[in-house]
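All protein chains but one are shown in place.
Let's look at chain A:
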Amino acid sequence: MVQLVGPLRKELADSVSSCRVLVVGAGGIGCELLKNLVLTGFRNIEVIDLDTIDVSNLNRQFLFQKKHVGKSKAQVAKESVVQFCPKANITAYHDSIMNPDYSVEFFRNFALVMNALDNRAARNHVNRMCLAADIPLIESGTAGYLGQVTIIKKGLTECYECQPKPTQKTFPGCTIRNTPSEPIHCIVWAKYLFNQLFGEEDADQEVSPDTADPEAAWDPSEAAARATASEQDGDIKRVSTKDWARSTGYDPVKLFNKVHYTNSLFKDDIMYLLTMDKLWRKRKAPLPLEWSELQKQEEMLGGGLKDQHVLGVYGYSQLFSESVKTLSSQLAERGAGAELVWDKDDPPAMDFVTAAANLRMHVFSMNMKSRFDIKSMAGNIIPAIATTNAVIAGLIVLEALKVLSGDLDQCCTIFLNKQPNPKKKLLVPCALDPPNLNCYVCASKPEVTVRLNVSSTMIQTLQDKILKERFGMVAPDVQIEDGKGTILISSEEGETEGNNSKFLSDFGIRNGSRLQADDFLQDYTLLVNVLHSDELGKDMEFEVVGDAPDKAPTPSTQEEGKNITNGNKDSAQPSTSSTVPTDQDDVLIVDSDEEPSSSSDCGALKRKLLDAETGEAPAKRQRLSQQQHADNEDDDDLIALD
């Protein structure tokens, strides 16, 4: 390693200047990384990013300027770097790395791949592509002041998917529709409502009361009667939310409380919920709001930024009304059939969610939140600054040099702390772990067992929710290992669409059946063992056996920890979740003055500390477990390696 320094050891210097490397992502880490690579002597660099530049990137993504807002990140990053270092030969792709054009063959062009990504789906995918191509991969991520870097090499180290990661927290439909108990439930509801009113309507994103809530538990005959009644309504009254809203001309007052039992948000829907009296025996019942009764109150304004104020109910009803007007005129301008896409950085869209979520919080007796806080939760915002990205990108290149000089044994996973821990370490390097032999991705014959109900699980669910979403496949082909090789799903268009709405049992799949799922692009085959069960948990469609991720990790009490939420912009699932309050029961507080270590306790995570000074046993790491499930919408995500 020593010889790396300037002049680099001859052979290493040669391989640095001649090798071809791929940078996946041109965001916070990506910008820093491109700069470090060219100034370390890398000459052949390809960079891919599907994103465009946003104003909120400018506080750290230094290759971009105000005039670049809206342009391709990859392209502008390339141009900026080449302007400074004309010798660099950079190829930019404004595209998704999950596009089938980037095949295993494409990945084989590179000596090394470096991820600077922001979401788990893409990380999973690049992990598989690098395993399939047998190319070393450097993974990295940051969140606020924290960061980490690690190396993945087929057969030698854990892959990105070797350790189960806490699955994204999703919320049962009836919690969102009937019984919200946390602000996040109201925020998810408000985002659904946005889509229902202005965006792409999605049957999984209903916002009106759910009459089939099992907890409401009417006696069966009554339930049946209600169901029938609501079906009958369907023909006459139950037009889609969007159609209805359009028919009212997006009149905010009507949206707010006009008598139309399926669609009035803060009054009639709530009154309807109140009739489901079983729900409210143990809960505080919601209080319907009446538009005309809202009075303008003096809003208390403190110092600080406007976004950080919490308005009153009247204030939010006004904001609701204004944002509905703005959004509906935007929708109208775009002509028939147009849809709006919710974006946290689009002011009226953010105003709408702030107002609707707060009004619902008020109805359900929760304390309302500021626009600033709601934006964090609704947009899965992870705070980000230049300094952490600079540190992490510096570490990545040093690890890259070790990989290129063949010193993989000297590589490590490095964690960056917020401040030096009690052992005075800002950086904590840990030995790389060997592959998990039971990993469903990098094992020699990957296999999983999935518990589901064969007679109520559709092929569509198998494809979308199980194989794509849960197991990260992009375009699966599935055949049944029934001796005949029955094809269940084909990735070729038009071949098996007819199967989509059939159930697994329609194809003779039962307890003990085995399915072979192939992803041609990822060069990945997964054997799925089916375990039939009639009794799955509420709102659970399937369960992976032996892979129940650890209980929700304890979040930190530190400020930035609070805002870190789950979510994934590529996912169809609600991309929001809340953190669980710290259970202080097991925390023994010695003295409030002790600056507690960030690597203090609580981890179910084992890591070998390469700490020559202490020679200490596994350091349990709290801070990463706090945030390892954080896939954010930003560019510099902390990765979930543990």
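Methods note: a contact is a pair of C-beta atoms (placed from the backbone, for glycine too) under 8 Å apart; a residue touches a chain by one contact, two chains touch by 3 or more; residues count from 1.
Quick note on the criterion: contacts and distances are computed from a predicted model.
K.L.:
Which name from "Regulator of G protein signaling 11", "Multifunctional methyltransferase subunit TRM112-like protein", "NEDD8-activating enzyme E1 regulatory subunit" or "Mitotic spindle assembly checkpoint protein MAD2A" does UniProt give the chain that's left off?
P.N.:
Looking only at the record, the undisplayed chain corresponds to "NEDD8-activating enzyme E1 regulatory subunit".
K.L.:
Using the touch definition from the top, which of A:Leu327, A:Val353, A:Met366 or A:Ile480 touches the missing chain?
P.N.:
A:Met366
K.L.:
Looking at A:Glu32, A:Glu158 or A:Asp268, which makes contact with the chain not pictured?
P.N.:
Selected residue, touching the omitted chain: A:Glu32.
K.L.:
Consider the whole complex, including the chain that is not shown, and state which of A:Lys284, A:Arg334 or A:Arg510 touches that chain.
P.N.:
Considering all chains, including the one not shown, the answer is A:Lys284.
K.L.:
Out of A:Asn44, A:Thr175, A:Ser376 or A:Gln522, which touches the unshown chain?
P.N.:
A:Ser376
K.L.:
For chain A, enumerate the residues touching the unshown chain of the complex.
P.N.:
1-7, 32, 35-36, 39-40, 55-56, 58-60, 62, 65-66, 84, 86, 144-145, 282, 284, 303-308, 345, 362, 365-367, 372, 375-376, 381-395, 397-399, 412, 414, 418-420, 424-427, 429, 556-560, 563, 581, 583-585, 587-589, 591-593, 595-596, 598, 610-613, 634
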